[in-house]
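With one protein chain removed, the remaining protein chains of the complex are shown where they sit.
Just so it is clear, A and B label the chains in written order, and each chain counts residues from 1 on its own.
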Amino acid sequence: MKTETRTSLGVGASAPRPDGALKVAGAFAYASDLWLDGMLWGATLRSPHPSAWIRSIDVGPALALPGVFAVLTHEDVPGAKFYGLEHADQPVLAVDQVRYQGEPVAIVAADHPETARRAAAAVVVEYEVRAAVTDARRAALDPACPLVHPGGNVVRHQPVRAGSAGSGAEVVVTGEYEVGMQDQAFLGPEAGLAVPADDGGVDLYVATQWLHVDRDQIAPCLALPEDKVRLTLAGVGGAFGAREDLSMQIHASMLALRTGRPVKIVYGREESFFGHVHRHPAWMRYEHGATADGRLVYVKAEIVLDGGAYCSSSPAVVGNAASLGVGPYEVENVWIDAYAAYTNNPPCGAMRGFGAVQACYAYESQMDRLAAACGLSPVEIRVRNAVSQGSRLATGQVIDSPAPLAAMLGELAAMPLPGPPAYAPSGSRRQGGSGARARGMIGTREEPDPRRLPGGVGRTTRGEGVRRGVGYGVGIKNICFSEGFDDYSTARVRVELLGGEPHALVHTAAAEVGQGLVAVQAQIARTELGVDRVTVAPADTSVGSAGSSSASRQSYVTGGAVKAACEAVRRRLEALAAADPGLSLGELLDRYGPVEETREYRHRPTVPLDPVTGQGDSHTQLALCVHRAVVDVDVELGLVKVVELAAVQDVGRILNPLALEGQIHGGSAQGLGLALLEEIQMRDGRVLNPSFTDYLIPTILDMPPMRLSILENPDPNAPYGLRGAGEPPTLSSTPAVAAAVRAATGLALPRVPIRPEDIALAHTG
Amino acid sequence: MDARITLRVDGRVRPLALDTRTTLLDALRDHLSVTSPKKGCDHGQCGACTVLLDGRRVVSCLILAVTCDGAEVTTAQGLAQEGEPHPVQRAFLEKDAFQCGFCTPGQVCSAVGMLEEVKAGHPSEVTDDLTGPVTLDDEEIRERLSGNLCRCGAYVNIVAALREEAES
């Protein structure tokens, strides 16, 4: 057989997205677009209270409405009443009590969505409101705090102990930092369609990140064997972690099984804010000790994450915050305590960056303080302490693949800065204090271009009081699931003749959520099989688990599985070719028929962190990204315009340059949002801003041009040497933007998002 | 209360009987199975439902269908001509100006409407000289498309896609 590798759209090419033409034409079917004749619409009644006993539920008034087919409560859950990713502590429908505002209490199916909503509202629930626990620090650390769950309020406490903390430092900087509650805010709300099957099971078409873990949670609650719960991925309108937990899956299935009709549930935007977990808000206290020349001697940190009402993935988030809590820096003595606490706030769980984001904001803020205390530049302090291959993390884990952080910082710092500020710093009358002349500031005299000024567009000022700042941020993120998780993916690859031409069919359960995974799977098949024509089958549970589209892991793990399955197919084809020399691939397939192989792929095993010392090789791969942000700040009005973001990231091996750049752009945009805009406003356990008018995500005008440099230092343990890429930019962009605003204003700004008033109030003159 | 209206959607005449409460977005999606406009927020805050209504870009979620009797509605699906994608759609493909794609039909319609507004000489908030001609530079593209949220953050590539359009 002649192995043809002439294919031009293999690994390394900017292969177009197979679903791209449909998406730009509006013809791609998202979960919310699904439709079956005769289907019913589901709706969910949610708790208005963050904490209450349920004294009674009367579904009668709802059932009495014409067009209503079913009204179900916890009593109607056929099997297990609770589910969860790590602990099954979350009720399918509230049982006797509610622990957060928005907790599902009852579900309805009706023949029109409006009828379903009205019926849900007609369910009469008698609550006895209790005091809500809303302070995570108190929940975690104060033994007198009321319990949200009987087992205690601490979801996980993970210490990390290395060396002996607290001695020998010549310079000490401390700081307290906070990160607000960020929302994933995908544009396509939660949606799915459940179809009752003749065998008593259910077929569920749903937008999710991990079909099999959904099924593993759904089936016990429906009291069905796994093979009677079949999931197919529907079009996913963004995920970013918010589709890792279940939302409407069990509810729609229950309603479908009860009514014998297909049931569609689509959340509205407001409901979406209540219908998925958020990024953990964090309170963090750090102390860094260093030598006078800026070499870290010790780091102490206390990190408290608000886990909200249910466990979700909080334990793993704590594991990341603890194990990556000092960042990519060499330091011998480490004393970290990371906690997640139960509160009556909304449940928090997975969001892009997953525990590493919060810590990164704090440790990078600390590195800037240390730089200032030691009289070093932000770049120099980071270079002096940078990890490299062979470095030992605080957990004792040795970085065993390239980690060229110092070189990345050097490259970043050498990138040209954007054009001069679009303003003319006015004369001495508007000079700021010495703090405002901090390192990183640039001052030039130029004619103003009023359009390029903060406030979006310049109509807010003509330049007086506008100052430029430059800031740096560095992030380190674990790729794939850590701490001993059996993290694998499955791929089935079949090569056959279609229309007389060799064709490869790749089938996995991996969720395309926008990251470009469908394209990458096809690219791998082309490269490994030398076949141009590749189809990626729809993801469903008729093939083995692919694991989650999270932790930046799918190119690695599902990519690895597709590669392994292709290699197995290729070996069989080679064996056939050896027996029948001289035949082309097409002739071989014609003679011997289709060749199909299925393979599981696992990354290297990891181990859980020691619960007392936090030691252990908990991660399989680590990825670095560094950002430089340039901002213009109108200090009088508190407005920030990010002028440019520059990033250097080492991805090991580029599989698809265009899609990769998009991932870095997108991660950077979400980090920018956390730095300047995004926070779910909570008051006494209630969400105040569940809309896109009040929860602001960056618009295209907020997102500046980006300069990228992408490095390829392969990881010998990973397929093609690749390193997961989706999350690291989300880490480092936030501290870079915050540092730039600090450099422009001279303010401490210990909390993100930074609001206009945080700046303007300090410049009230 | 029911009403009878006629819309011309993507070139096809579509008579409709619907409740007066029905928005244009729901009429398209639920009554006519035209699902290219997306329901991202249903409150005019995200732009995913953008269509061209008598040639002007609008958010279809805040418009009652009954007010549109006789109107011409063009969605992303209708922008393609004889199976060929609209130049803006092609530019989005070439520049990878989307990821999950949920906002994309709205982005595309918004961009097409925006280009017409520029052609008509309409200023934007970033236009420095209100009385002068409009040059569609990157900042103009950004301001004019700021009514279309993209959470995947494909903004850099959206600007690149429309820069090509602006130059052509």
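General remarks:
The rule we apply is simple: a residue touches a chain if its C-beta (ideal position, glycine included) is under 8 Å from a C-beta of that chain, and two chains touch if they have at least 3 such contacts.
One rule holds for everything that comes next: contacts and distances are computed from a predicted model.
Note on the omitted subunit: UniProt lists it as "FAD binding domain-containing protein", one of the names in "Multisubunit sodium/proton antiporter, MrpA subunit", "Zinc ribbon domain-containing protein", "FAD binding domain-containing protein" or "FAD-dependent oxidoreductase".
Here one chain is not drawn; of B:72, B:94, B:117 or B:164, the residue touching it is B:117. When the missing chain is restored to the complex, the residue among A:341, A:637 or A:737 that touches it is A:637.
Note on the undisplayed chain: of the listed residues A:677, A:722, A:736 or A:752, the one touching it is A:677. Hidden from this view is one chain, which touches chain A at 48, 114, 455-457, 459-462, 464-465, 634, 636-639, 641, 677, 681, 683, 688-689, 693-694, 696, 698-699, 701-702, 755-757, 760-761, 763-765. Remark: the residues of chain B touching the chain excluded from display are 1, 3, 19-21, 23, 42-44, 47, 50, 56-59, 62-64, 66-67, 110, 113-114, 117, 120-125, 127, 130-131, 143-148.
By definition in this document, only the chains that are shown with their structure count from here on.
A straight line joining the Cα centres of chain A and chain B is 29 Å long.
Listing the residues of chain A that touch chain B in their complex gives 14, 16-17, 19-21, 23-30, 32-33, 35, 114, 184-189, 235-240, 266, 268-269, 449-452, 456-459, 513-516, 658-659, 661-663, 665-670, 691-693, 697-701, 703, 705-706. Of all the residues in chain B, the ones that touch chain A in their complex are 21, 29, 33, 35-43, 45-46, 48, 75-77, 79-80, 85, 89, 92-93, 96, 98-105, 108, 125-128, 138-139, 141-143, 145-159.
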